[in-house]
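Notes to accompany the following structure.
With one protein chain withheld, the remaining protein chains of the complex are depicted in position.
Note that the chains are named A and B in the order they appear, and that numbering of residues resets to 1 at the start of each chain.
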Amino acid sequence: MGHGSVTAGRQSISFRRRSVIPGFGLTFGLTVTWLSLIVLIPLAALVLKTTELSFERFVAIVTAPRTLHALAVSFGISFAAALVNAVFGTLVMWALVRYDFPGRRLVDAIVDVPFALPTAVAGIALTALYAENGWIGSLLAPLGIKVAFTPLGILVALVFVGLPFVVRTVQPVLADLDKQYEEAAASLGASRGQTIWRVVLPTIWPALLTGFALAFARGIGEYGSVIFIAGNMPNVSEIAPLLIVVRLEEFRYADATAIAVVMLATSFILLFIINRLQQWTERRTTER
Amino acid sequence: MSVAEIAPPATAPARVIRQAPPVHTEPPAVRIAIITVALVFLGLVIGLPLVSVFVQAFAKGWQTYVAALVDPDALAAIRLTLIVAAISVGLNLVFGLVASWAIAKFEFTGKSFLITLIDLPFSVSPVVAGLVFVLLFGSQGLIGPFLQANDIKIVFALPGIVLATVFVTFPFVARELIPLMQEQGTSEEEAAISLGASGLSTFFRVTLPNVKWALLYGVLLCNARAMGEFGAVSVVSGHIRGLTNTMPLQIEILYNEYQFAASFAVASLLALLALVTLCAKTILEKRLTREH
Partner (left out) sequence: MFRRLAKALLAAPLALSLSGVVSQSAHAADTTLLNVSYDPTRELYSDLNKSFIAGWKKDHPADTLTIRQSHGGSGAQARTVIDGLEADVVTLALAYDIDAIAARGLLATDWQKRLPDNSSPYTSTIVFLVRKGNPKGIKDWDDLVKPGIKVITPNPKTSGGARWNFLAAWGYALKQNGGSEEKAQDFVKALFKNVPVLDTGARGSTITFVERGLGDVLIAWENEAYLSVNELGPDKFDIVTPPYTILAEPPVAVVDKVVDKKGTRAIAEAYLKYLYTPEGQEIAARNYYRPRLAAVAEKYKDKFAKTQIFTIDDVFGGWAKAQKTFFADGGIFDKIYSN
């Protein structure tokens, strides 16, 4: 990092730190414009529609027990699925980047299947597998474990859709990490465990947080794959996006957008916190 | 101990080291354990569903498989999907590069806020992603009456499908590039600029080569997701057979007609497209690194 620009930036109170690299104005401007056109204006329409409701009505809709339960299901299970993916996704990513084993390339390609497969197909395929007469479900049934048509089924679907987010965000960073660092650490007497904990993990940590955040975010809104496997019982396995669809079926657009706005605001705040954390760890590792 | 203390200068020379056998790695037992866990997990979560798609696709033999794909409605759907994916990926590629340059190479207030806004489409339910465009452009919508008066069709036609797809795949390329560019820092670009290179040539000669694999990843993922998007497109498509149905919608139609084999045949084609492009990518990557 150029030390000149860093010190200048720390002292100034301007919008951005000065840098010798050009193009900030152009790229920043384009980013904000395009973002507004594709994301912000459409989402504003959502908020605008919600304002058709009185404040009392809005509160009544979003604090109804059924709504709260659906939100809890969506957020809770998405969080659990993102955790599962953070742990197993890191293992998968590690195996793919660091080890050579037969079929590695095929396995690498398979990780992206959840992106390519339409969510409805994923839902159907997973339900077929985990239903009591499916390949996996029939093995679990004697153990008394039911996956399809229970909240556990939602977890399976969300792990499926979220996995590539973790693997694909962390993978390039680990692949780009120069092995010299680890070798240097080892030659200074660090054990392998210490090297991974102290050298490798801090480097991939920001990317891992990003992957976690993205998998989490994706899970909250997921609809197509979940409705097939969830069972959709009100107050048990009903997800928030389904409740939105239910409101639309009743021709109550504003009620639907009210739930959507709450989901949007909540996930925005969660994502924002995680991104702040990620930027903070990023700065800590690059500045030291 | 931190990275900086033990790290060599960031202007490290070429990555010749990669070719040498790794000096330090985990013990074989740990290695085998990690690989096993990774494979079993992938097999359960992704492998088996994928296999079941192909098993079902070929359940009625080759003839049914091919017949499902050359059906006029299926061909129309494949064509529409390719058009939509091409436009969406192109737009998001340019945006991704521009946004990641602004975000990764500069320090500014509100950066996390901006990144979060870019992430937002991931967390928006596909149902809602389609709905917002209906709220804007539908005949009950904000500018719907204006569009209708001028006979401009956006929702339930190609533009609406493209818009929904761009929205859903919006973060892919940018999100793939930002962490990597941040991890790489700005020293190489600063060196190039101080040696007199222009901004544009720094971008093309220094930054782009450094992120080319991540960029390719991003584009492939964006493309896969664009072709596979179901929920949002379903809302804005209008479901007109042979006209506004994309491949995922065609899959749903066939499934709902109890033509399971045909439905999974179209689904397997989508999965196959993703697998082939990704295998091609890995082979290309290997060949290029060998040349260096």
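In the analysis below, a residue touches a chain if its C-beta (ideal position, glycine included) is under 8 Å from a C-beta of that chain, and two chains touch if they have at least 3 such contacts.
Not measured: the values here are computed from a predicted model.
Asker: Specify the residue from the set B:T36, B:T109 or B:S139 that touches the hidden chain.
Answerer: B:S139
Asker: In the full complex, which of A:L174, A:V246 or A:I274 touches the chain missing from this view?
Answerer: A:V246
Asker: Which one, B:A59, B:L75 or B:A280, makes contact with the chain that was left out?
Answerer: B:L75
Asker: For subunit B, which positions touch the chain that isn't shown here?
Answerer: 62, 66, 69-70, 72, 75-76, 78-79, 134, 137-141, 144, 148, 155-156, 238-243, 253, 255-258, 260
Asker: So which bits of subunit A touch the chain we can't see?
Answerer: 65-66, 127-128, 131-134, 148-149, 227-228, 231-235, 242, 245-252, 255
Everything below uses one rule, namely that only the chains that are shown with their structure count from here on.
Asker: Measuring centre to centre with CA averages, how many angstrom lie between subunit A and subunit B?
Answerer: Chain centres of subunit A and subunit B, defined by C-alpha means, are spaced 14 Å apart.
Asker: Contact residues on subunit B for subunit A in the complex?
Answerer: Going through subunit B, the ones touching subunit A are 1-8, 12, 15, 17-18, 22-27, 31, 34-35, 37-39, 41-42, 44-50, 52-53, 56, 95, 98-99, 101-103, 105-109, 111-129, 131-133, 135-136, 141-142, 163, 166-167, 170-171, 175-176, 178-180, 182-187, 189-190, 193-194, 198-199, 202-203, 213-214, 217, 220-221, 224-225, 227-231, 247-248, 251-252, 255, 264, 267, 270-271, 273-275, 278-279, 282-283.
Asker: Could you pull out which subunit A residues touch subunit B in their complex?
Answerer: Per the stated touch rule, the residues are 1-2, 9, 15-17, 19-24, 27-28, 30-32, 34-35, 38-43, 45-46, 48-49, 88, 91-92, 94-96, 98-99, 101, 105-122, 124-126, 128-129, 135-136, 156, 159-160, 163-165, 168-169, 171-173, 175-176, 178-186, 188, 190, 192, 195, 198-199, 202-203, 206-207, 210, 213-214, 216-218, 220-224, 240-241, 244-245, 248, 253, 256-257, 260, 263-264, 267-268, 271-272, 275-276, 278-279, 282, 285-286, 288.
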